[in-house]
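Questions regarding the structure given below will be posed in turn.
Only a single protein chain was left out; the remaining protein chains are all shown in position.
Right after this comes subunit A.
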Amino acid sequence: MPTVGIKRDLLFKALGRTYTDEEFDELCFEFGLELDEITSEKEIVSREQGDTKASDASDVILYKIDVPANRYDLLCLEGLVRGLQVFKNKLEAPRYRRISPVNGDPQKLIITKETAAVRPFAVAAVLRNITFTQERYDSFIELQEKLHQNICRKRSLVAIGTHDLDTISGPFTYTAKPPGDISFKPLNQTKEYTATELMSLYKTDSHLRHYLHIIEDKPVYPIIYDSNGIVLSMPPIINGDHSKITLQTKNVFIECTATDLTKAKIVLDMMVTMFSEYCSQPFTKEKLSGEFINRKVGINESTEKIAQLLTRMCLLSRATGVGDEIEVEIPPTRSDVIHACDIMEDAAIAYGFNNITRTTPRAYTVANQFPLNKLTELLRQDLAAAGFTEALNFALCSEEDIADKLGKKISETRAAHISNPKTAEFQVARTTLLPGLLKTIAANRKMPLPLKLFEVSDVVLKDETKDVGARNSRRFCAVYYNKSPGFEVIHGLLDRTMQLLEVKSARGEGYIVDSTFFPGRCAEIIVRGKTVGRLGVLHPDVINRFELTMPCSAMEIDIEPFL
């Protein structure tokens, strides 16, 4: 969820009144925002860099407001104020129009076919006769950055460039060239660089280096020129210095280059609608019925009232008079509206979620437990009653835990492997519960002996027959850790478990050798002719590798055959 930092007094000035912190929090809650933090620049700097650095920072009160991830139109002061004012009936929902320049034709951006290899889409617009103040300018830059971080997916989907139109002349050309053939003076630099030089220059730039990978290994780089060959920008990395906007800029040329055209249009719409009444996009109109809204929300309001509710959410609506039909205008700022249910939600928000009467679904249903979970629940109770304590370990672990430490090869384990673990703790899904229990003992060595632990939980095994190529297996594992191995204790627990599962003891238990266990001290557990697990005394090497010092016996069985 993106967070927007806004100066409180500026916000109140724009809203036309002041609020107490509680009142403003309440307003945010109703509208679906969250007043996350009340702070100041000074407080932030002091927290991050210490008090000494903070002495010069401003102590103007800042509101940090959490905005839902799909509401790009609320990412700046202008949009937020507009949304809240319309919601509080203080302002009419704005309508956006496209206008042509007073003299001459609209600007053109020509896209050449070379861009297909790297960044195929571009859209552009012009904001005319704008007056920047320092605050508006900051908000403009801030919105651009917020969009870059969110919908633009860190510039990979869309990158925005803004330029002072009066320093350049159209038509503009969006093309792509080999990096060696591109040369210009980038923003805030004093000399010209080739694109290749720029890439190495920005390798160490704390901000820009995160975007280099988007085009770095491409044969050609995207580039935008004006009719005189002046470089506007090399998206998605950097703008040219020549056309940079300042507080004095009157006309702004905005270009968005992209790998996703839908997103590029949304971003461009956001940039222009937030900062101008002029917009190139016509309205979309939707029709829906008042009954639909009443039925979905669970309210009973007149068609006119519903139209009013929607209008308060910047969706200019009117009852058409044909039955309960409502015509809703979707402004370009509301790219999140893609289905009638999105309009329904806005009606419900305007009505107030907490004003809706709470009802109970009438469906008669009979509850059933998932049989495997039912067995697990019943078994766990009796295992605790048998004197063992339940542990709860992670389903993810390192390769070492399930292989080397148990004296096995990873290739023998049928383990599912994770491709992007941040640490070795999450390399594989566990194939056995034993390592988790041994690690639990290692972390609790200060506890009095004996330690008797169990876990009933899932492991994951590769299985070709499943749609995803793997399946869970429900296991029961127990360990006994004491000054003597206590094989008879684990054996007794196995007997008790079989008693609980109504399996009678019978001949046919054969002993096998398993490298996890001490030679000659391990047995396979065979139930109705099928192997379900093993028990035995752990091999001293295994005990050592888990940083334990005492003898230990253990058992692990698959409980699914007992369903």
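The rule is short, and it goes like this: contacts are C-beta pairs under 8 Å (C-beta built on N, C-alpha and C of every residue); 3 or more make two chains touch, one makes a residue touch a chain; residues count from 1.
What we mean here is this: contacts and distances are computed from a predicted model.
When the unshown chain is looked up in UniProt, the name that turns up among "GPI transamidase component PIG-S", "DDB1- and CUL4-associated factor 13", "Proteasome assembly chaperone 4" or "phenylalanine--tRNA ligase" is "phenylalanine--tRNA ligase". In the complete complex, the hidden chain is touched by one of A:Asn373, A:Ser484, A:Gln499 or A:Asn544, namely A:Asn373.
Touching the chain that is not shown, out of A:Thr303, A:Asn393 or A:Thr516: A:Asn393 (per the contact rule at the top). One of A:Leu383, A:Ala403, A:Val532 or A:Leu548 touches the chain omitted from the figure, and that residue is A:Leu383. Across the entire complex, the residue among A:Lys53, A:His417, A:Lys483 or A:Arg528 in touch with the chain not shown is A:His417. Mapped onto subunit A, the footprint of the missing chain covers residues 1, 29-32, 34, 68-71, 153, 157, 260-263, 295-299, 336, 338-342, 344-345, 348-349, 353-354, 356-370, 372-373, 377, 380-381, 383-396, 416-422, 425-426, 429, 436, 439-440, 442-444, 447, 451-452, 454, 458, 460, 462, 467-472, 474.
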